[in-house]
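Sending over a structure as C-alpha cells; questions will come in a sec.
Yeah, one chain of the complex is gone here, protein chain that is, but the others are all in their spots.
Chain nomenclature is as follows: A, B and C, assigned in order of appearance, with residue numbering initiated at 1 for each chain independently.
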Amino acid sequence: MPRVAVLGATGYTALELIKILLRHPEAEIVALTSRQEGQPPVSMVHPSLNGRLDLRLEDLSPAEVAARAQCVFSCLPHGASASVIPALLAGGCRVIDFSADYRLNNAEVYAQWYGQKHPDADRLGKVVYGLPELFRDQIPPSSLVANPGCYPTSAILALAPFLKAGAVDPRTIIVDSKSGVSGAGRTPKLTTHYPECNESISVYNVGRHRHTPEIEQVLTTAGGKTVEVIFTPHLTPMDRGILTTTYSQPITEMSEERAMQMLRDFYADEPFVRVVDHLPGTKDSMNTNFCDVTARVVRGRLLTISCLDNLVKGASGAAVQNFNLMYGFDETQALL
Amino acid sequence: MPRVAVLGATGYTALELIKILLRHPEAEIVALTSRQEGQPPVSMVHPSLNGRLDLRLEDLSPAEVAARAQCVFSCLPHGASASVIPALLAGGCRVIDFSADYRLNNAEVYAQWYGQKHPDADRLGKVVYGLPELFRDQIPPSSLVANPGCYPTSAILALAPFLKAGAVDPRTIIVDSKSGVSGAGRTPKLTTHYPECNESISVYNVGRHRHTPEIEQVLTTAGGKTVEVIFTPHLTPMDRGILTTTYSQPITEMSEERAMQMLRDFYADEPFVRVVDHLPGTKDSMNTNFCDVTARVVRGRLLTISCLDNLVKGASGAAVQNFNLMYGFDETQALL
Amino acid sequence: MPRVAVLGATGYTALELIKILLRHPEAEIVALTSRQEGQPPVSMVHPSLNGRLDLRLEDLSPAEVAARAQCVFSCLPHGASASVIPALLAGGCRVIDFSADYRLNNAEVYAQWYGQKHPDADRLGKVVYGLPELFRDQIPPSSLVANPGCYPTSAILALAPFLKAGAVDPRTIIVDSKSGVSGAGRTPKLTTHYPECNESISVYNVGRHRHTPEIEQVLTTAGGKTVEVIFTPHLTPMDRGILTTTYSQPITEMSEERAMQMLRDFYADEPFVRVVDHLPGTKDSMNTNFCDVTARVVRGRLLTISCLDNLVKGASGAAVQNFNLMYGFDETQALL
Partner (left out) sequence: MPRVAVLGATGYTALELIKILLRHPEAEIVALTSRQEGQPPVSMVHPSLNGRLDLRLEDLSPAEVAARAQCVFSCLPHGASASVIPALLAGGCRVIDFSADYRLNNAEVYAQWYGQKHPDADRLGKVVYGLPELFRDQIPPSSLVANPGCYPTSAILALAPFLKAGAVDPRTIIVDSKSGVSGAGRTPKLTTHYPECNESISVYNVGRHRHTPEIEQVLTTAGGKTVEVIFTPHLTPMDRGILTTTYSQPITEMSEERAMQMLRDFYADEPFVRVVDHLPGTKDSMNTNFCDVTARVVRGRLLTISCLDNLVKGASGAAVQNFNLMYGFDETQALL
C-alpha cells in the first residue's frame, strides 16, 4: 500500500483528493503540507474532514516529504510545483502534478503563457500528459505524471475522436466553456466573492486563458495536424462542474449519427467517458469521475457538448485514476 | 394617460411589466387578465405586489378589454396571443405583443418552427419588430408592435452593427447563449424544478430553438444578406440574465479597436445600449433595461459578448420602451 | 449478499440510496419499482446513473418484489408504503421504510397529522424507530425498521443527550430548522420552482409540520417525560442540508462547557455524530452520513446547532446504516 503525501493541502482539489483517497483501500495518507502557520489539524482548515483524517498540516521540505511518502500528489500552484518536484523525484518519489508545470512540451510557450521562466525546463516534453483516454500506455511506467487541466479535459475528450480521425478542420475549432466557481481556487478575491458572482454569469480571459496552449498541444498530438482553438471560458454561479460546447467544421459532410458513432467507438472501453444521446447538464456528473459527451450537427457544423466535475474528472479523480494506473490497481478503484 | 391592460398577468414578464408600469407616471393599469379561477387579487398570485396594486385577475374577452383599455400588453403564449389581438385592434386598442406571433414575417416559417398554423397570417410582414435600436422610426405610428424575444435581443444588438456594415460573413455566425431560469416561465416542470437545475448548467434545444429564425430574419433585414446562425442556448442556475457570446468571420481583417469603434459609433445615441471596454457579467445589467456589449478579436475571428436582463431589456422593459415611443413619452420613462 | 429492492425509485432519496448501495460490497440491487409508464431504464429518469446501473423501473406487486428481493427499501409516500409493507413482510422480506407510516406509535396521532386512517394500524408501536444512536440494539433483529425523518434526526440527535439526562425542561423546546429544497421531493410544484425559491428563504407549515409529533414522541421516549416542541421549518435556497437551531431552558444553570461535555460523552462511540467546537454549516456534512452537533449557552438558555445532509443522514445514509445493522455488516459500510 503506497504511502502518499499531498502538497498544498489547503485548496479545493486537495480536499477532494483527500476524500477520494480516504475511500481508497490501497493508499495511506502520511503527509499533508502547507505553509500555514502553526501546523493546524487538517480538519481546522477543512471541517468536512472532522473525524475522517487525524493529520496536521506541516511545512515540509521535499526531502522530508520524500523520506515519508512514496507517491506525492502536488496541488501546489504552477511554478511552485516544478520547484520542488525535481527533488521529490531525486528522493525516489513518484509524483502526480496538478499544476500546469509539466503539461506543455515547450519552455518558450510556457514562459509566454505563464509569464515566468520554467524552473525545470529540461524535463519538458518527457512527461506524460495524464489523460488515460489518450495516453494510457505511458502512465504505468512513469515516475512523473502531468495531471490535465479541467477545461482541457472537457475539450480534449470531446474533440480527440474527431481530430484523430482527421474528420474536422483543425483550424476551425471554437471551445466555449462554462465553469463553476471552485475552479478559481480557495483564495478569496472580489471576482469570487459571493455577492459578486452569485446570480451572474460572466466571461473572462477571452483569447488569453492559459488552458488554450494545453488544449492545442494535446489535440495537435492526437490528430497530427496543428490545431488552433478559440477558447472562451465563462464563470457560472455554481460550485462545481464544467460544460464545454465546441464548434468545428467537418472536412467532409458529417451526419449526427456518424458523429455519435465515432464517439461511441472511440470510448467503447473507457470506464469514465459516457457517450450519451441526450443533452447533458453538469449535475449528471457532479461528484463523479465521469465525463459525459454527446455530439450534434447543425447547419453542417459539428457541435460537441461535454460535462464533467472540475474537481473530480477535471482534477482529483483524474489524479487517482493516474495513481491507479501507476501502481497497477484497478483503474476505477475509489472512483465509482 | 393611457389606460393599459395586461393579458396573461400571472407570468414573470407580466409581473416585471406591472412593476415598471407602477413607476410610470403616464400609465394607468386598468385590467389584468388570466384564466385563473375565482378572480383572485393579483397580490395572491404575486405577493410582491401586496400594497402596490389593488386589482383582481379577470377572465375578460377581447371586447371587454377593449372597452376598458387603450393600450394592451399581451403576455399570452404564442398562438393564444394572435387569436385575440385582431379583436383588440378592431376594438381600437394599440397592442404590444410579448409572444412570437408577429415577429416572423412568414407564415410558413412560423408554422415550421411553432408547429401550428398562424391564427392571423395576413398581418405577418406588416408588424414592426419592436427593437428601437434598429426600427425606432416605425414604432410611434404602429398600432401593433411585436416585442422582441430575449435571446434575439442579446444577439441582434451585438451583431447588427457588423452586419449592417457588411463587415462579417453572414454564414459564419455562431450564437452561444446562457440564460437564467425565469426565461422558462412560471409553470413548474421538472427541468426548472429547483433541485434539478440548481448547481447545474445544461444545454437544450440545440439547433432547434425557436429564436433561431427570429435572429436570422432580423439580422438579414439589418444587413441585407441572408444570415444563417447556429444558436445554442444554455440554462444557467440563476434567476435572470442572458449572456450571449457570438463568433463570426470578418470579411476582411478586423482589429479589436475597429470592432469596438463600430459598436461605439452605432450605439452613440442609444439610451439603453452600453458599449463597455471590460468583459461584462449579467449582474451588471440585472434589473435594468440596459444591454451591455463588447467585442474582441481572437485568431482573426470576431467575438461579441452581450448581457441583458431577460425580463427587462429582454421583455418588459423593452415593451415599456416601445410604449413610450408609441405614445410620445420620453423613451427612458420608468426605465432608469 | 442480500438481494435488495427499492420501491418508488424515481425520487431523490431513492437516487441517493442507489448511489450508496452501488458502493456497498454486500448489497445487490435486483429491483426498482415505479408506476412510470413503459418500464424505462433507471438512467432515463436519473441520468447520473448512466453506466452505473443497468436496471429498468418496473411496476411490481408486493408478491413479485418478495419473490425477487430479500430486503426492501420503501421510498413510497406515506399511506402507500403501509399499504404494501404487510404483504412484503408476509412474503419474507425485511423492510426499511422511508415513509412516516411506522414512525408514530399511535394511530390516532397518525390520523390527526396525516389526514388519513392508517392502513396497518395494528403494527404501530411495535416497529423500531431506526435511529441507531438511540435504538441500536433493537435494529438487528427487526424485520421492519421505520427510517427516521430528516428534520427529526437533526432535532433528536441535538436534544436527546439533554432530555435523557433530565437537564432541560421538556416543555420549553423550540426547534427552528432550515432545510434545502430536495427535502420537498422531486415532483415539480410552484413552491419549488427555481425562480420562486431561489434567492429566497421562507417559512412554511408553522406549528403544523408533520414532523412535530415524531420529534415529540421520540424525545419523550428518550427522556421519559412528555416533550412539547414548537417546530418551525424554513425552506432555504440550496439543494441539500438541514441546519437545526434549538432553544430550551435548562432545569438548573448549565455552563457551555458542561453542555459540550454532555454531547461528547453521549456520542463518544458514535461513528456518525461529530460533536464539534466550532459553529457548523451544512456544507461540512454535505454528501456524508455525519451529523455535526454543537451547543452554546446564551442568557441561561441552552442552544444546540446540528447539521446534516437531509438525503444522507436524514434519509438514505441512515437507511443503509440500518441495513448494515440488520445484516450484521460493519455499521459504516459504504457510508464513509
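The criterion applied here is as follows: a residue touches a chain if its C-beta (ideal position, glycine included) is under 8 Å from a C-beta of that chain, and two chains touch if they have at least 3 such contacts.
In this text the structure is predicted, and so the values were computed from the model without any measurement.
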item: Partner chains on view for the chain not depicted; value: A, B, C
item: Among C:A14, C:A27 or C:I305, the residue in touch with the chain that has been omitted; value: C:I305
item: Which of A:L104, A:V127 or A:V181 contacts the chain that the document leaves out; value: A:V181
item: Chain not shown: contacting residue from B:D120, B:D176, B:D292 or B:E331; value: B:D292
item: Hidden-chain contact residue, picked from the options C:S200, C:S255 or C:T332; value: C:S200
item: Residues of subunit B (touch criterion as defined above) contacting the omitted chain; value: 22-23, 47-48, 50-52, 199, 274, 276, 278, 280-281, 283-288, 290, 292, 336
item: Residues from subunit A at the interface with the omitted partner, ascending; value: 12, 180-182, 186, 188-190, 192-195, 197-199, 237-240
item: Subunit C residues that touch the omitted chain in the full complex; value: 174, 176, 178, 180, 196-204, 206-207, 228, 230, 232, 234-241, 243, 245, 247, 279-284, 286, 296-299, 301, 303, 305
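Please note the rule applied: only the chains that are shown with their structure count from here on.
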item: Numbering shared by both copies at the subunit B-subunit A contact, with half separating same from different; value: same
item: Chain pair with the most C-beta contacts; value: A-B
item: Subunit A on subunit C, rotation in degrees - Cα superposition, rounded to nearest 5; value: 180
item: Between subunit C and subunit B, distance of the C-alpha-averaged centres to the nearest whole Å; value: 46
item: Whole-Å separation of chain centres (CA-atom averages), subunit A against subunit B; value: 39
item: Where subunit B touches two or more other chains at once, by residue number; value: 180, 197-199, 237-240
